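The complex appears here without one of its protein chains, the remainder shown in place.
Up next is chain A:
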Amino acid sequence: MFCSRKKSLEVERIVKANDREYNEKFLYKDNRIHTSKYSILTFLPINLFEQFQRVANAYFLFLLILQLIPEISSLTWFTTIVPLVLVVTMTAVKDATDDYFRHKSDNQVNNRQSEVLIDSNQDQSSAPYMKVLKKLQNEKWMNVKVGDIIKLENNQFVAADLLLLSSSEPHGLCYIETAELDGETNLKVRHALSVTSELGADISRLAKFDGIVVCEAPNNKLDKFTGVLSWNGSKHSLNNEKIILRGCVLRNTSWCFGMVIFAGPDTKLMQNSGKTKFKRTSIDRLMNTLVLWIFGFLICLGTILAIGNSIWENQVGDQFRTFLFSNEREKNSVFSGFLTFWSYIIILNTVVPISLYVSVEVIRLGHSYFINWDRKMYYSRKATPAEARTTTLNEELGQIEYVFSDKTGTLTQNIMTFKKCSINGRIYGEVCDDWGQKTDMTKKKETMGFSVSPQADRTFQFFDHHLMESIELGDPKVHEFLRLLALCHTVMSEENSAGELIYQVQSPDEGALVTAAKNLGFIFKSRTPETITIEELGTLVTYQLLAFLDFNNFRKRMSVIVRNPEGQIKLYSKGADTILFERLHPSNEDLLTLTSDHLSEFAGEGLRTLAIAYRDLDDKYFREWHKMLEDANTTTDERDERIAGLYEEIERDLMLLGATAVEDKLQDGVIETVTSLSLANIKIWVLTGDKQETAINIGYACNMLTDDMNDVFIIAGNTATEVREELRKAKENLFGRNRSFSNGHVVFEKKQSLELDSVVEETVTGDYALIINGHSLAYALESDVKNDLLELACMCKTVVCCRVTPLQKAQVVELVKKYRNAVTLAIGDGANDVSMIKSAHIGVGISGQEGLQAVLASDYSFAQFRYLQRLLLVHGRWSYVRMCKFLCYFFYKNFAFTLVHFWFGFFCGFSAQTVYDQWFITLFNIVYTSLPVLAMGIFDQDVSDQNSMDYPQLYKPGQLNLLFNKSEFFICMAHGVYTSLALFFIPYGAFHNMAGEDGRHTADYQSFAVTTATSLVIVVSVQIALDTSYWTVINHVFIWGSIATYFSILFTMHSNDIFGIFPNQFPFVGNARHSLTQKCIWLVILLTTVASVMPVVAFRFLKVDLFPTLSDQIRQWQKAQKKARPLRTRKPQTRRSSSRRSGYAFAHQEGYGELITSGKNMRAKNPPPMSGLEKTLYNSTSWIENLCKKTTDTVSSFSQDKTVKL
């Protein structure tokens, strides 16, 4: 506590490397993380304190205190304390288990190992003048301290926020994957300061490193870092490029060293994760409101009875009391009323049943276990079962209106596969079946591999043998196409020990393309800064890389200029169709039309397309151009513009080759899930950090966007005014169209809500989609246009937000949550989704991936997006239905139980005399009636899981909150009041003049108590029997068992033996035996039961008979044909065949071209970078070398060749 207070004042951080003593002064946090709440010692006090902060528990404590006042006490102490202790104990046990698991997961993370440079011998640290003996030692993560130097190895998680010192790669480069942090899967480069990168892996030098870093205080900005390193008397400024953050994974770098700057809770990852908000379901909130209402109601009842008491005392009681207690002095009737008020508060407290909260928790826990146990949500490939990590939100799963989904890793597998291509006007990759119809590729077809290619990937799936034929026939266009794929990219190759070629790809798209080329016989083998070596159908060919025209988001294309062994210079270009088509040579017109048709087709299938083109360059022209480029490179002013201009200049008059279509592979079942969820009226918004094109493609691929949509609004403005204007236009468009189409086709349901500032839901017929990017979103989330955005977005069927930051994801969720009052669910897999997962009502994490952040922050986790369907439509719906039934019954039961006292009050002088035995009051809620309703709450199924999935419309009542709301509550209450009336007045009438069969049995209080109590238990059991729609063995056992338990406990407590032991506690001795052998008592019980239940049955029957809900219909139908299983075959999703939009998408980042040409990312020992033209000789030798190698053709020798491998 003290420490954290001090920390909050931290304005800047000073860290000295390798000096723990120095750093200890600042009390920085170490690398241990805590998410647990209690320790063994603090558990009891803290937990009890927390529990009694809850209103309900505090209330019962208050009641307990009231009961200690003898003047007020109308119930014995045990009636309150027994349930209270039970409740508190159960909650404590649950909290303890929860915390235990948190401890466990903390420990798991804290005990991860990393190599830390620490003193090999503790004594040595005290003698700084001696030779510092520091060694790399394995240390647990939690023991890592600020200032330590850590060694990381490839594919390891980074333990803390580090300043990169040196790495295995040249220039102190290292690659990291930041998927955990921001969800981007492409690799990022970090490079160390040149002064520190010289340290290399030299332990002794690293150990002597004593730089002092002065930097910003811990914060949550992932992309900013400012600091200064002072070392050896000079200062070096530090930025984000030098920092590796906790949660990243080191890739493609065999080792690196870093110095810990922020550790544990101070790391940016942890700072970003924020405090876990305590989530509550809407039912919870409703329940709290209702409990407050019931309190109010209770106070009303108490007041009525207190007034009654005052009047009674005044009119009747006075004389009667004098008669009874003659020696008592006159009492004030108002004071008596006041005391009676409290007495009745105690008696009637059971309308707010303490067991309610516990029962709700138990039911939710049961539902959570069912989620954990569901084999249909178990992903066998990763051995990941679904997991309900929060056990308190289940019923809200049945009320979801908005789903916010991440894209990468959630909707898609992040696997790119080369699906189709169009080469020279011919489409490949489409399989025609025997009827000549196009079908999607199926697994039946034999996978095509090229015998020529020993490197062919066995998992490569491309099935068109026409393409194979064309390749074999030597179609020059086809060859050129594949050559381009093998040449124009930024992939690095490497051979592993087994001699297999492994591609290190910066973007998965390129990986797919290069691998496709490889499998089709054009194998990219290796590259140097100046050459690219490929194997063309078994022949090694080395191309000279003359220029690399890098990709960026404005150019949307990438080109290489190479000289082939024949000396021809060619420019190979791939990029967005829209861009490339503008720069084609006029002669391409016919091919262009054809290819764009193909591209439309690809786009319609949601494939990511790139257009492919080349240009033959004249040697002289190229030389001139290259010279200009070099000039441009050396100038400082307007360098970028000039280079861009030069690129523009050379990339024209291109000859179109064709186009590629890469599938961003969707996870299994995504389309079905999306369709099913939208049938269930759940709106799905895609929030992704990815590019607009990619996001749109996925939208199309999973049928969220279709070409049948009336309009797709794209908001991509870069200023506030632009965005406002675009939003306004989109809205006008939407409304305008609706107005003009109002000839029955499109109608507003609510005309009055046309005012722009209202956020009332309007129903617009026709499908619209909104696509908005991160920049625009930032403006759109500003207050004045927020409503416009929301209004527009909520009227669209699909909303896609692209290029959004984690924070924006959360903001969007918050926006919908706040202004829509809708229940939201966020689903994602990466650390960038954490904020969204946390702010949504329900967060779902995709588990089974490497990273855990999303899962750790989530409430539910499972391995595949498609399980969402089952989670919501089956588990969520069931939970909701069960919970609602449970609550209705529970409130009913307690009203029926308690209000009998109220009626009795009028006949006992408002003296707060209870109707029932004290023991009955104690046990009624916790023993006699708890299990049947729990069984219903846990096991009930109105319709089967299959039907829940088949009829997504069944989900709608949950969204509209129809099954338990305030009016339902009043119905339950009325039902309870009615039952209590029957329970009191029928025995009242019967007991008025009652005598037993032996004449002796008269209408005494105890018999009355037993009769009412027995009637109550039976009525309530019959009611639960009516409510239970799914009678499993457990329900039978609990319902019959409860009645049996009631009678056995009744007889036990009324037995002679127990009276003999505690005569004062069990005064009902012999009562059960006497009363329950009387026929008239049973006649009363029977009459009471029928009178209480009959109206309910009639009412329910009428409801089902005249206004059956879908669920009722399915139940009847289910019963009618239990045998015939297949309900109806779902129509397979029909895909549109064509689209008028560009399917271009390319996950690529600028800057890799430069890395390649500079050779920075190649292994050391390569010759210093030189201009390609001058080193022709060198390269040609290398090419000849390779050619020679080819004749011997041994892969192993190839791999050992350092010069080639580089």
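Basically, contacts are C-beta pairs under 8 Å (C-beta built on N, C-alpha and C of every residue); 3 or more make two chains touch, one makes a residue touch a chain; residues count from 1.
The rule is short, and it goes like this: contacts and distances are computed from a predicted model.
The listed options are "Cell cycle control protein", "Serine/threonine-protein kinase 19 isoform X3", "IBH1-like N-terminal domain-containing protein" or "N-acetyltransferase domain-containing protein", and the UniProt record of the chain not shown names that protein "Cell cycle control protein". Note on the undisplayed chain: of the listed residues A:Val11, A:Ala383 or A:Leu473, the one touching it is A:Ala383.
Within the whole complex, the absent chain has one touching residue among A:Thr79, A:Thr196, A:Asn252 or A:Gln959, and that is A:Asn252. Of A:Val11, A:Ile40 or A:Leu1106, it is A:Leu1106 that touches the chain left out of the display. When the whole complex is considered, the residue among A:Leu193, A:Met270 or A:Ala512 that touches the unshown chain is A:Ala512. Seen from chain A, the chain kept out of the figure touches residues 70, 74, 154-155, 177, 187, 251-252, 316-317, 319-320, 322-328, 343, 369-370, 372-375, 378, 380-385, 413, 415-416, 457, 459, 494, 502-505, 508, 511-512, 515, 907-909, 911-913, 939, 941, 945, 951, 953, 986, 988-1009, 1029-1035, 1056, 1059-1060, 1063-1064, 1067, 1069-1071, 1073-1074, 1078-1080, 1083-1084, 1087, 1090-1091, 1094, 1097-1098, 1100-1102, 1104-1106, 1108, 1110, 1112-1121.
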